[in-house]
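Then we have subunit A:
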Amino acid sequence: MELAVEMRNITKTYPENNLRANDGIDFSLRKGEILCLAGENGAGKTTLMKVLYGLESHEKGTIRIRGNQENISSPLVANRLGIGMVHQHFMLVEDFTVAQNVVMGIEPRKYGIAYDLKKAVSLVNEAIAHHHFSIEADMLVRNLTVGQKQQVEIIKMLYRDVDILILDEPTTVLTELEIEALFSSLKQLAKRGKSLILITHKLKEIIAISDRVVVMRQGKMLGTYETKDVNEQQISALMMGKSISLSIKHAKRTDESQPVIECKKITVLRQGQERPLLKDLNFTAYSGEILGFAGVSGNGLGVLEAVLGGFIPVFDGKILHDGNDITNIGTAQLRRQGLAYVPSDRLQIGSSLKASVQENIIVGESRSFRKNGFIDQRQVTKHTNDLLEKYSTKGTAQMPIGTMSGGNIQKVILAREIERYQDYIVFSEPTWGLDIASSQFVYEQMASLRDKGAAVILISSNLDEILTISDRIIVLYRGTRVASFVGDEARNLSKEEIGEYMLGIRKQGASHV
Partner candidate 1 sequence: MQFTIPMLHSAITIMTPLLLASMGGLFTELSGMLNIALEGLLLMGAFCSIIFSYYTASMILGTLLGIVCTMILSAILASVTLNLKANVFITGLAVNLFASGMTVVLSFALFANKGVVVFDNIPPLPLLGTPELAKIPILGDIFIGHSAFVYLSWLLLALCYFVLYRTPFGFRIRATGLHPEALSSLGMRPNRYRFASFLISGFTCGLGGALLTLNLGAFVPNITAGKGWIALVVIFLGNKKPIGLLIAAFIFGLADAFSNYAQGALNIPSDFILAIPYIFTLLAMIGSSIYANKKGAIES
Partner candidate 2 sequence: MKKIISMSLLFGIVLSLAVAAGNMEKEIPNTPSLSVLVYIAGVTAGSPPYEALAEGATEFASENQNITVKVYEAGFNQAQWEEQLTSLVATGEYDLVLTSNPSLPEICASIGKKFPKQKFVITDAFMEGNPQIRTYLFNQYEQSLYLGYLAGLVTTSNMSHANKDLKIGFIVAQEYPLLNKHMLPGFLDGARMVNPNIELDFRVIGNWFDANKTADLATSMKNAGVDVFAAIAGGAAQGLFKVAKEQGAYIVFHNSNEYKNAPGYVVGCGSMEQKKLTKEILKNALSGTIEYGAASIVGAQDGYLGFFADDPAYTNNLPETIRVQFNAFMDDIYKGKIAYTLPAL
């Protein structure tokens, strides 16, 4: 079969830490196939693809594109060779429209210098229609959901006529339905002869979409397999060197369960928009249970997170904590009243990347760490080191947290929030971008908190996650509660069923509370 890409003996070392991210990798991509590049965080997958895309240089090895040896020195060269990459973090200008983002760099012109904005819209609309995407070229990127933004990224590449497309963890930010839509588009593309590489560590997706799977671990390549010949357990074993399955024991609400957080008919309005972001939302989070909120993005999960975090005020309704009114008291007050909260955006909100680990640990800390009125650095460092050890996080108290890996940053955030929790804790997208081992760790922490009697609120667009660990599930659709499931009902729920509620196709009657 014809090879689209052939990489031989690629070696790449990061000079900053002498880490050999790619160690003699041999990699090939067939024309028209979907190939998954699998591995844990830090296995060197992204590095390999950055080398292919011209974003990183390599010390050793050769790259052949469609049989010809090439020196890919920049993304521009890669584009010219028909290689495109969709990054994990979107490279989109929020204030520009879809079309303007897509055509950037190869804008259609009129009179030689002017930007033909209309033509850009029509060209991009054509491309969108051609690939059956659901966006429109003249939409402002700012107003798009994450799934739609990803479509923009893909269209951006397809518009450049790439026939080798690299997608870096494309599903981390997508909902179940968006993933389905994405996968069907990707299959369409493969059918038309495009060759695709998906970087991922999600086993189910590998099985669902790929023709072949390449597994990497710690900078080395372990092998290339036909997907039909391997199963999830085998891949997982290869990726981690051992087999892990995600399972968490569920708990039932007992008579001892106390209401901790009660939301009574909360409504959030946005100026200039008719439809409220949240409307008459009622729920109670009880001690000793994990309450999961599911929903397609843009349906109020983010707003609920912001309300619970105290970032935006509610227009109407009341929030009670242990019976005390905590409506609209602001983050600082909420924190003082016992809010523990792991935010979805761990890099912008959950941590301060330039600050040291210990400075990240003591934010809003109720313990004073003070001696004679000053912060006692030694006590802080000791506390931080204790936590790093307890949560088996690699790093030192003094290093800037931004130099840690994503998984370790999340562990630091978890450590901080879990240590300070009093009776309830909010988790939003807690395993976003984490590998299986780290996700398992997070779930275990959540379960143990629950078992200790905490009211755990989980907000997640990841259905697997919701179904795996929630004791009770509430589905949000267009800012309102459309369904809730308790106990066995929640456990036996199928993804398809819950998906119908999330899409607003089905709605529960008033009997469910």
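Per the selection procedure, all candidates are chains of the complex that A comes from, given by their letters.
Following the convention adopted for this analysis, a contact is a pair of C-beta atoms (placed from the backbone, for glycine too) under 8 Å apart; a residue touches a chain by one contact, two chains touch by 3 or more; residues count from 1.
Bear in mind the structure is a predicted one, so any value in this text is a computation, not a measurement.
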{"item": "Touching partner of subunit A in this complex, picked from 1 or 2", "value": "1"}
{"item": "Residue ranges of subunit A in contact with candidate 1 within the complex", "value": "54-55, 74-79, 85, 87, 91-96, 100-101, 104-105, 107, 109, 113-115, 117, 156, 269-271, 277, 302-303, 306, 312"}
